[in-house]
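With one protein chain held back, the other chains of the complex are shown just where they sit.
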């Protein structure tokens, strides 16, 4: 596939940098250390300023104060990291398998309604009464169950599964292996056997949601599971039935959220965390990696649990002691009372 | 799809409630707070009794002692939660993509044997010598490897993978993205390189097993990995080779069980736990969220590990101290000996 190319002058306009007059062609992006002469780079943090000297990059996005340290062409912007993010969109080639139009090997229900410019790749399946907005791309071997609604320009990768009655907003990205709308884990214990509680709710995703590879979002028991606008979910996240997540919250990989928990807006939850069910997490809460959250968080802030790494030998001695920690507190109290 | 509707009188009969004479049509279920006048609700716990007053539900499943607190029609049962579970089956519409009969775009080996009333959706693949019981539904793009046996009325969703020689009982549910029978993680270290131990066993699932979305169950090394009857597995669970799980055990999302561990009957394992290999877990054991189980549990009871959430600043101070906990015990002992 032909690479996209821009002159440095064009990039300055496209990225909102100060005007530059250069016909140098740029066809990619690299780090300061790896970028070649026909590539763009960026100085994100003053920490990396020393790398400017040795960089081969043809042009570098920098803040005004670093303008003079650039050996090649400086592209001066207020926020180089935001400008870099915008530049990645310019150089991004279409990913996944070859799309464009409706592949004749896809299976689309006669009652489905597709907007303009929809791409459906080979062996994808679109169920009854599905409504797909214009500009949507659906990857190979993905399955969209009956009564789903997909908003405009949403991109669904290969091997994605949406069960029935799932609503996805506009401009979302759903990665391969994601499963949206499987049954929530609801069972009643009937004299020792588990009686299935069929899950009658659906799932609603807002606009601009990103769902990572192999992430699962279960349908609600009665009401919907709801993911707000601008929420970004990394890979292998588990979101149980009737969870709600507020706008612009970010969750990193392998975190699990149990049923009916409400997570606020603008939270950041690190990877490999577990959040138990029926909790409320305040807007603006930050949780560090591998934390167990088993109580509601009513006040924004940063929260953690667990212990930190040490040598296995040392850890074994300490971990055994943890089992007697309460006893130790009593012993110290006794000493204090002497 | 037309909603299912029942009169309240019909529901009383179907759910085993005391007889009621009402032609009011009910077409769904809601919580006490969300149910509309044409919906059924239920009072599961006395804690929610105050919601009865404000509920708009057309009928409410209650215990005898709450009969008089219902403003609309009381459906009196011994166990409202069990009755609610049964009601969800009445109102559940067929999920996933449109099924019914053998989709001509599916690929079925000539040596496979299918029972009566089997549904196979588009692009599903059924391998050589597979035997599928009557009433089974197989979702779009699912793959059933050679020599598998699927019991009656089992429902396999879209994008499921069964490798070869997998036996699934009757009335099971296997959700999308589940992978049953991939190779167990068996390798011999041969002078620093890993030599693959091919996994010659299979996987056997009992009747009424539920397998959540993206859950993986590996095939055994020599003997089978075995999941008992009535076991319910949530999403993204990892079950390694030669694990056995006893009847009616429930495991929540993202829990990982290492190889050759034997889990008893009627256990409940919460989400995000890790259970190491070659252990025995007694019948009736309960494990709380995000616990590490690295020793056998020989006596039923509730078990936990880890620490609880606190502010990140406070946690950092405590976590650093944990690394000196053994030393602290020695210091306290010394003080006690003064």
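As written, the chain order gives the labels A and B, with residue 1 at the start of each chain.
FYI, contacts are C-beta pairs under 8 Å (C-beta built on N, C-alpha and C of every residue); 3 or more make two chains touch, one makes a residue touch a chain.
In this text, all values refer to a predicted model and were calculated from it rather than measured experimentally.
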Listed residues A:72, A:137, A:159 or A:199, member touching the removed chain: A:159
Selected residue (touches chain absent from view) among B:30, B:58, B:80 or B:127: B:127
Hidden partner interface residues of chain B, rising order: 107, 109, 123, 125, 127-129, 141, 143-147, 159, 161, 163-164, 177, 179, 181-183, 185, 187-188, 190, 192-200, 214, 216, 218, 221-223, 236, 238, 240, 254, 256, 258, 274, 276, 286, 288, 291-295, 297, 301-308, 310, 314, 317-318, 320-322, 324-325, 328, 331-332, 335
Chain A residues that touch the omitted chain in the full complex: 1, 28-31, 34, 81-82, 84-86, 88-89, 91-98, 103, 105, 121-123, 139-141, 157-159, 173, 175-177, 208, 210, 212-214, 230, 232, 234-236, 248, 250, 252-254, 266, 270-272, 289-290, 306-313, 315-316, 319-320, 322-326, 328-329, 332, 335-336
